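Note that this complex is displayed minus one protein chain, with the remaining chains in position.
Chain IDs A and B follow the sequence of writing; residue 1 opens each chain.
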Amino acid sequence: MTRPRTARVSRRRFLALSASAAAIAAAPAAAQPSRRPGGTFISAKTTEAPSLEPIMEQALSRQRLDPLFYNRLVEWGHDGKLEPALAESWTASADGRTWTFTLRRGVKFHNGRDFTSEDVKYTYERILDPKVGSGGRGYLSAIDHIELPDPHTVRIVTKQPSASLLAGMAGGWSAIVSHHEKGDLRRTAVGTGPFILQEWVPQSHLKARRNPDYWDKGKPSVDAVEIKVIPDEANIIAQLRTGNIHHALLEDNKNYLLVKDDKRLRAQRAPRLGFDMVNINHGRRPYTDVRVRQALSLAVDRAEVLQAAASGLGSVTGPLTPAMRPWALPADAFKEWYTPNLERARKLLADAGYPNGFKTTLKVIPTFPTMVAGAQVVAAHLKKIGVDAQIIQEEYGVWIKAIIKPNFDFDLTMNLTTGDADPDSLFYRRFHSSEKQWNNDGDPDIDVLLDQGRTTLDPAKRKDIYDRVQRLMVDKAIQIWTFAPDMIDVTQASVQYQQHFTTNYYGFRTVALGK
Amino acid sequence: MAERALRPALRNWLVLFGTGIIVAMVLLAAFAEVVAPYDPTEMKVVDALEGPSLAHPFGTDRFGRDVLSRTMHGSRIALGVAISSIGLALVIGTILGLVGGYVGGVTDLVIGRAMDILFSFPTLILAIGIAAMLGPGLDNAALAIAVVYAPFFSRVVRGPVIAERAKEYAVAALGLGAGTFRVVFRHILPNVLAPLIVQASVSLAYAILTEAALSYLGLGTQPPAPSWGTMLNEGRTYLETAPWMSIFPGLAIMLAVLGFNLLGDGLRAALDPQLRGR
Partner (left out) sequence: MRRYVLLRTLSMVPALLGVSVAVFLLVRLIPGTVVDQMVGTEGSYSEESMRALRAFFGLDAPIHVQYARWLGAVLQGDLGTSWRTGLPVVQMILGRLEVTVELTVVAMLVAIAVGVPLGMLSARRENTALDHAVRLVSLFSLSIPVFWQATMLILAVSLWLEWAPSVDFVSFTRDPLGNLGIIALPGLALGTAVAAVFMRMTRSSVLEVMRQDYVRTARAKGVAEPGVLWRHALKNSLIPLITVAGVQVGYLLGGAVITEEVFTLPGVGRLLLWAVFQRDYPLVQGTILFISGLFMVSNLLVDLVYAYVDPRIRYG
């Protein structure tokens, strides 16, 4: 049995011992953060990536994981700003169409090859090739062509000025792979990242050791990481309590209540980019009528949905979640629609020709607990205005087949997303009428703004555009945004771990096992 | 002497007890609206996760729904699914088992292997496949459970039928010119009733549990309808913070299983030809 080093002694006794020791040694010891590098950091999660293929695998679990093995040219920092990673610096031309990146020198891939501009070109062109079928194409679609003046410079020319290009390059699909590695990347990982994949036993565990040649000196702090797959969160809680694992990101937020008072553990909460929502099929009656959609929006008490689905551990959200700090409007901005008003909702329905409401269906994926709980609350609220929403549970694969473009076989459906750090990346692919990914929607006013937003580089002007987009989306009830659950990371109290607003695995680069 | 006198009485008492449970369940299922204090799907999120109290004797769930009312209404779904699915499985399985065991030879081989094909599919996977094809819902879940459990009955019947057919009385009856049909139903069927009833009473319990597993995967009862399995499943993630959410539907399942089994034992004793008239 491989137990973490910190857990050899019974935890209670250990705490008692260290408490008395601290009393004797007094303040100085406590003031100094006791960072001892090394050790194996053990984390657990309920689901694992079907494959690690960085530009093909759409599973969120893969996107979350790949900061362990890969780098991007630019990466999101803890403060929500883009930081240099494989690119040391970059400049944009005055017209905003030519971007020149100076690459970091002396970076090596896990296979021993040097990192050069060829690798960037190879990676991006593979993502952009429609024959390959990468899900990341949309993030980089602004790119017209890529020039390589020398091995350490990349020049990217875009079709039009692109405000979200950097965000796309920092996103979940843009990890740089070695152009020498033409083989199957489903089972291996050949990147420049802080950890080197050692062993992966599907549905059991994944082990990776510290990359001794990592370019960001001093990182990572631990010698190795191990990620266990424990499908049942009750078991994850048990493993945390007994000290068998160091860390877990909670899937079911109510389990926070089980660990928050446990002295042996530390739970950190932060807003999450992702959110839960109700999609509305604009292609079907009666949802073609904006008044009907507005009536639904007025009937749903979002705070109750949050309470029932995530034990209140999160926040009611508008189209951009609180984690998207510079961009998001607070939920207060939407008071007019977010304060339940059944009278007005009924009137809107009557005006639209449904004085007695109507029957409809609400789809939900049974293995997504927040969806199942949320659906029942939403259905109960809709019933109050005479809308009889019958809940239909569909297994994930069946559900996807039904709701994606061009099938759009649903009336209403619960849905959730991991979100995006940039408003253009989040909105355009999902709400522009040329893309319409979720609601079978399309609104000329919103289209115009979304087109402006993607080509406006000035941050203040851009902010103004997306403020208007958010208001318009809620006013027109394009869909019903409900809540953004908190991201809750639980660690052993001795572990120094910093949450990251995009994926918790960025935190693995700096995590340290204390004491 | 006293013990001897007590035995039939005690047996009757247990059978009576089982019958009582089942009758109570049937009555509850029929009159749930009248008896239950609340609407089982009515939500009051402010009252969520309250422990048992006078207002809510079984407490409330995560949506503030009354667990007592939901448990009462749940008896309708549990009885409906269990009886319809196992009834169907019993009829199909028994016929196939009787025919196979009695006729023997190639027919038996074909039936046996067909059952093996069904049987060798892992229970839950087969049910998932059927339910995914037919679409989610209670009726389809019942059908899926019936298909899954039919081979159990066929196998349980087949063995004893072979043994019984070879016995002297069946051979004698056939020799005396009795029709096959008559021999099967008059002589052989009563003799395989005992294992059949035991299997059925056990399967009724499994059917309720399979419905729960299917509901867990979203293929059984659709929310917010109260099925014991769904309630238990929802409650599972609240075992530490709100145990009443799963304890009461769990007790309901246990009582139902107990009832079916005691009733089954009573029936077995009554139907057993060796016991009759003693």
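Methods note: a contact is a pair of C-beta atoms (placed from the backbone, for glycine too) under 8 Å apart; a residue touches a chain by one contact, two chains touch by 3 or more.
Nothing here was measured: the structure is a model prediction, and the numbers come from that model.
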Residue touching the undisplayed chain, where the options are B:Val35, B:Ala55, B:Val91 or B:Leu109: B:Leu109
Residue of B:Ile128, B:Ala146 or B:Ala225 touching the missing chain in the full complex: B:Ile128
Of B:Ser53, B:Ser120 or B:Thr180, the residue in touch with the unshown chain: B:Ser120
Residue of A:Glu57, A:Asp252, A:Glu304 or A:Asp411 in touch with the missing chain, whole complex considered: A:Glu57
Sole contact to the chain not displayed, among A:Asn71, A:Asn415, A:Gln479 or A:Ser494: A:Asn415
Residue of B:Gly64, B:Pro160, B:Pro223 or B:Gly266 touching the missing chain in the full complex: B:Pro160
Positions on subunit A where the hidden chain makes contact: 1-2, 10-12, 44, 50-51, 56-60, 130-138, 141, 184, 186-187, 201-205, 228-232, 234-235, 237-239, 241-242, 244, 395-398, 400-404, 415, 417-418, 429, 435, 437-438
Residues from subunit B at the interface with the omitted partner, ascending: 7, 10-11, 14, 104-105, 108-109, 112-114, 116-117, 119-125, 128-129, 132-133, 152, 155-156, 159-160, 162-163, 166, 194-195, 198, 202, 205, 209, 212-213, 216, 229, 232-233, 236, 239-240, 246, 250, 253-254, 256-258, 261, 268, 272, 274-275
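Rule of thumb we're sticking to: only the chains that are shown with their structure count from here on.
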Intercentroid distance (Cα basis), subunit B paired with subunit A, Å: 45
Subunit B residues touching subunit A - in the complex, by the definition given at the top: 41-43, 45, 48, 62-63, 128, 132, 136, 216-219, 222-224, 236-241
Subunit A to subunit B touching residues, read off their complex: 233-234, 252, 254-255, 257-258, 304, 307-308, 364-367, 369, 372-373, 375-377, 379-380, 390-395, 398
